[in-house]
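For this depiction, one protein chain was excluded, whereas all remaining protein chains were kept in their positions.
Let's turn to subunit A:
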Amino acid sequence: MAKVYVLTSGKGGVGKTTVTANLGCALAKDGNRVCLIDADVGLKNLDVVLGLENRIIYTILDVVNGNVSPKDALVRHKNLKNLFLLPASQIATKEMITPEDMIKIVEELNGDFDYILIDSPAGIERGFRNAIAPANFAIIVTTPELPAISDADRVIGLLENNGFDDKNIILILNKFKVNMARKGEMLSEMDVQKALAIELIGVIPESDDVIISTNRGMPVVLESEYGISKNFVNIVRRLKGEEIPLESDIPSAINFLAKFFSFFKKR
């Protein structure tokens, strides 16, 4: 049986799709069979971040309409043979898919995978309800800014109303500006965790590497062993129960030197 995670947030632009793609790749690199489902119907992006946009033949709408089975609609990743994507449809609307459809799709895929990650659309409307319906665990993605934290809190409340509790809701803090937090100019990772009162499972510092890797259609986890790709590996290890301190997600002066020397290695 697969562990089914929904990656969600209240506010858009916090990096759910990037986190889903990288986490999926990190899990697949770790030897797990992984299926990513793009539930952001109408505004699909997960295929673009994974560099699979030209390989799509069927979408989730074809599955819902009964044209193909969920397994037939899956797109295999170019580099990772154990990573698959069920793409969203750009022409469909969220109302064309129901929570029951999503539950049925996940049930059919369940036996073939170790992990199923569902990329939820932002907001709390139908798309959100579709995305959370089949999930056993929720990962809240937020940035350390007040509007994103406030919306994340709202989403946690909605998840709790839908049967989730603090044991199966976890938090990833994305686009964390280490220098600003050090100078006391923005909220720290502990401030955000304290406010939302759920387990913080990873901190992803803001990085230019993400933009570059998205441009290439190759998630950053697959391009490098250093920098923020290490953070996704840490998240995977924490998901599997290993105790890795959060401090290892935040670059220190020593890490800066390692980065400095890796620059020369790359060249």
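The definition used in the following text is that contacts are C-beta pairs under 8 Å (C-beta built on N, C-alpha and C of every residue); 3 or more make two chains touch, one makes a residue touch a chain; residues count from 1.
Keep in mind that, in the parts below, contacts and distances are computed from a predicted model.
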Candidate names "Maltose/maltodextrin transport system permease protein MalG", "ABC transporter substrate-binding protein", "Dihydroorotate dehydrogenase" or "Trigger factor"; UniProt protein name, chain not shown: "Trigger factor"
Touch with the omitted chain, as defined above, among A:93, A:150 or A:248: A:150
Of A:187, A:200, A:220 or A:233, the one touching the omitted chain in the full complex: A:187
Subunit A, residues in touch with the chain not shown (by the definition above): 146, 149-150, 153, 157, 160-161, 181, 183-188, 191, 195
